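Just dropping this structure here.
Only one protein chain is missing; all other protein chains are in place.
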Amino acid sequence: DSTVHVYAAASLTDAMNDLVKTYEAAHPSVDIVPVYASSSTVARQIANGAPADIYFSANEQWMDWLGKQGVTLTERRDLLKNHLVVIAQKGSQIQSFIPDKDHRLDNYLGRNERVAVGDPDHVPAGIYAKQALTSLDQWQALEPRLARASDVRAAMALVERGEAPLGIVYATDAKASDRVKTLGAFPDGSHPPITYPIAEIGSPDSTTEAFYQWLQGQDAAQVFADYGFGPAKLKQ
Amino acid sequence: MLTPLEWEALQLSLKVAGVAVGASLVPGIALAWVLARHTFPGKSLLDGLIHLPLVLPPVVVGYLLLLAFGRQGVIGQWLARFDIGLPFTWQGAALAGGVMAFPLMVRAIRLSLEAVDVRLEAAARTLGATRARVFVTITLPLALPGVLTGMMLSFARALSEFGATMTFASNIPGETRTLPLALYSVIQSPGREAAAARLCLISIAVAMLSLLVSEWLARRSRRRMEGRDV
Amino acid sequence: MLTPLEWEALQLSLKVAGVAVGASLVPGIALAWVLARHTFPGKSLLDGLIHLPLVLPPVVVGYLLLLAFGRQGVIGQWLARFDIGLPFTWQGAALAGGVMAFPLMVRAIRLSLEAVDVRLEAAARTLGATRARVFVTITLPLALPGVLTGMMLSFARALSEFGATMTFASNIPGETRTLPLALYSVIQSPGREAAAARLCLISIAVAMLSLLVSEWLARRSRRRMEGRDV
Amino acid sequence: MFELDVTRVQGEFTLEVDLRLASRGVTALFGPSGSGKTTLLRLIAGLDRPDRGRIALEGYVLCDTATCRFVPVHRRRLGIVFQEARLFPHYSVRGNLCYGMRDEDPAAVARISGLLGIDHLLTRMPNTLSGGEARRVAIGRALLSSPRLLLLDEPLTGLDGARKQELLEYLAALVRDIDIPVIFVSHDPQELLAVADDLVLLEKGQVLAHGALNEVLARPELMSRLGGFDISAMLAARCHRHDVRRQLSELRLSDGQMLELPTLDIEPGQWLKIQVRARDVAIALEPVSGTSIRNTLKATITACQPLDDMASVTLVMLDAGQQTLRALISTASCEALGLAPGMTVQALIRAVSLARPAAAPALADQEVP
Partner (left out) sequence: MFELDVTRVQGEFTLEVDLRLASRGVTALFGPSGSGKTTLLRLIAGLDRPDRGRIALEGYVLCDTATCRFVPVHRRRLGIVFQEARLFPHYSVRGNLCYGMRDEDPAAVARISGLLGIDHLLTRMPNTLSGGEARRVAIGRALLSSPRLLLLDEPLTGLDGARKQELLEYLAALVRDIDIPVIFVSHDPQELLAVADDLVLLEKGQVLAHGALNEVLARPELMSRLGGFDISAMLAARCHRHDVRRQLSELRLSDGQMLELPTLDIEPGQWLKIQVRARDVAIALEPVSGTSIRNTLKATITACQPLDDMASVTLVMLDAGQQTLRALISTASCEALGLAPGMTVQALIRAVSLARPAAAPALADQEVP
């Protein structure tokens, strides 16, 4: 009986849970333990000796940071890719649009209304949103009108609850909720690619290695795709 | 000494926590008194309700606040008529802090009220004092250590409130970005440990100060009564 | 009635919060007593230190715990010699919960200890009781309402602890995924509101139960002393 | 009229009282420890509710279980001195004194605190007071609340003799001046004799006797319950004249017989009651001379009765005019003198035994028999 601890970014929760279930069904002797928290928390924990076998981050920064802490990252890969989209509540009157230089988000906001985002100071999705808005020349106008949430899901909850007419979240999140609709995705060039790097911690045993390889395989890719993730271009 | 951002967060924190404590003091004392001195059907329920924020993860409390005070919440819609919107405002942050801190305040005050010698209250009533006068002149002053402790605890708790504030009031610089929110932001960014430590120290300093003030006040009120204590 | 995951989280929560309260009871009482009855240099510092977890955002506390008890932490390295590692274990979750709940416990007990009539203690001493015996037979029983309140508050607080636990002990299913962490995980998935509500209700039920038990015990201990109370 | 008809059960103890008290003067509540005195006061004060019954002061119903009426404590306007001092620890002595005052009245505070000897304590906090000082503050606080009824539960315990005497006199004067009823609990027969007009004797929650102090004290079957040796009689007498040179006052009883005693501070012509303790009365068959015993009253023996609890002492009941007098003598003397009911004898009463300290007021100067 062997156990694999996977420390994953919170945004991967649903997809990973699904994958774990599938893998465990196929490998009854293997116990996959997924641990979800924000990428930063997870990174810190691993740096402090958390019994992680695999780290699955939502951005490259924390993976890089972990590497600098002296943690051995084996076979680091960029596994997934995500998109940033603008969402609105399901019944919203707002029509779909591509958020670009011509479609300014503030045009869709009424008095005192805000755009829900993950906190651009620390939540990766928020950081991407800031970069996108900046490159689209909307940051200045929108910054004071952001509703900054503690994580992407909280931002989406604000839209679901109608607190904010618009929200900026990952495509995967928008897809998972049936109480929001996607208005449009930010153009690819407006922000750095949203990549999910994955790595093994230290020298992996065979069980870990098997699961790690399986995650990169075709079956897993299909599940990730079902949850809205795209495959990242392999970068060595 | 402090950066403008730190100043902003500090001032905001003090305002938010101060308002939270100030606004919850009177209802806190009233509820503590009711719970300490009366039995009535539904008392346990009320007691439980007051303790809820202590029991639930703050984020959940924030979410529940959103359900109640949000744009589509029952209370929120009612407040909207008066053009009052709490989410995303510092008042909302104060509400979140106050709600999270409330059980601590009520408990401390209640504990002290229960320790007040009811025979002194009875003596005051025989001297013609109404229930209200007895409360103001006898009960409350004798329960002062508990009231101060309650205020201090709830001030500290409101000062450190993060999850519910973030969820309900968001993290808007200058509006709702209190010290813990600022600190959290910093901690989540790699390599900003020094800034985090500074914010940490500021929080600690403020809390220590409020602690010292409350202890000093409590000691002063006790010293007035000193004499043969054993 | 409960799903296996809920069961797991519930049992783990009870274990973690129980151990947190159990382990902090004796030091909590001791510190409360020292703070209530003694003056010494550094008292304010000690007092402030105990209150720190109340003042800092839980995540920061968790981070500090990690610094202290982690692989590279001073205490962590020392504990490692005995092959004890706290982070990422349920004992670590209990530590985080206990630390976060500690100020509440100490405060409640201290408040009650301060309200104990020291003249009764003096009377006991004249009857030949040592300080220790006085404490056990007079002080503590008379401060029982505060001790119970302290236990209840800290149990509730430990039960609801999220930020520090998440940071220090991580969110490992079956090991450190207590109710609030499970709730968090569920909240992270849209569309699982029903599951979230269930977990919420379970937390509330447990806390209510602990509240009722502590109230009942306190009432019982008070009833024993009843008589002419006014 | 002060009507009390109440029952209250606490544990195994039942208080069952049905009394009609005078609405003026001092009613003493006397009885062994645990007989229900405090319980009764608490019912009157409204601190406890009777299980059944009615309490009414001058027709104003304070409490009636039949009509569910219950006037709350603070509207009863009672001055209570509890068995414990119950001072407010967070108010100064002055603050405590003034707590129950409706209007500021520094003169009243000064007067009462002067009387109680606590002027120098006004700024002190209660926790620094001695036992007796605290008790005096408690008394002052009750007096200053201008009550409609005073309930005093052993108010003078812990006070030294001189202070006690002063307070007793003040209380007596107060009752005369402001004319409110006072219920006074005490275990000290001397205290009661000094101020009480009526006496209620409680035992095990039941009223054993109730009536004018004199009359109750005259009932021999109660003797053993009334504090043993200090059986007394009260004589009503009028001040006849003061003999300044010999420092004596002459009193005349209603039957014309005279009593001399050390100078009293009252006007000639005034009536007063004097307490004559049975143990201070000796009996002679004929008038004696050449002794320091100044007073000899002719009296007729109505009964001779050895004490229940001490057969070697005999209580002799005497009639002097319309008034009752009692003497305690040794049974041996009784036999030696051959005393028997119907005999006329001389009651010897020493002047000093009637003396009262200088400032003693004439307690019952309005009572003309």
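Labels A, B, C and D are assigned to the chains in the order they are written; within every chain, residues are numbered from 1.
We adopt the following convention: a residue touches a chain if its C-beta (ideal position, glycine included) is under 8 Å from a C-beta of that chain, and two chains touch if they have at least 3 such contacts.
Computed from a predicted model, the values in this text were never measured in an experiment.
Peer 1: Return the single residue from C:Leu35, C:Met100 or C:Leu142 that touches the missing chain.
Peer 2: Residue touching the chain left out of view: C:Leu142.
Peer 1: Which of these touches the unseen chain: C:Ala124, C:Leu153 or C:Ala195?
Peer 2: Per the contact definition at the top, the residue touching the missing chain is C:Ala124.
Peer 1: Extract the touching residues of chain D with respect to the undisplayed chain.
Peer 2: Spelled out for chain D, the touching residues are 10-11, 31-34, 37-39, 83-84, 117, 124, 128, 130-133, 136, 153-154, 157-165, 187-189, 227-229, 243, 246-248, 260-263, 279-280, 282-286, 288, 290-294, 309-313, 327-335, 337, 348, 350-353, 355, 357-358.
Peer 1: For chain C, enumerate the residues touching the unshown chain of the complex.
Peer 2: These residues touch the chain not displayed: 119-120, 122-131, 134, 137-138, 141-142, 221, 224-229.
The rule we apply is simple: only the chains that are shown with their structure count from here on.
Peer 1: Please list all residues of chain A that touch 2 or more other chains.
Peer 2: none
Peer 1: Quick check: what residues of chain D touch more than one other chain, meaning two or more?
Peer 2: Chain D, residues with two or more chain partners: 47.
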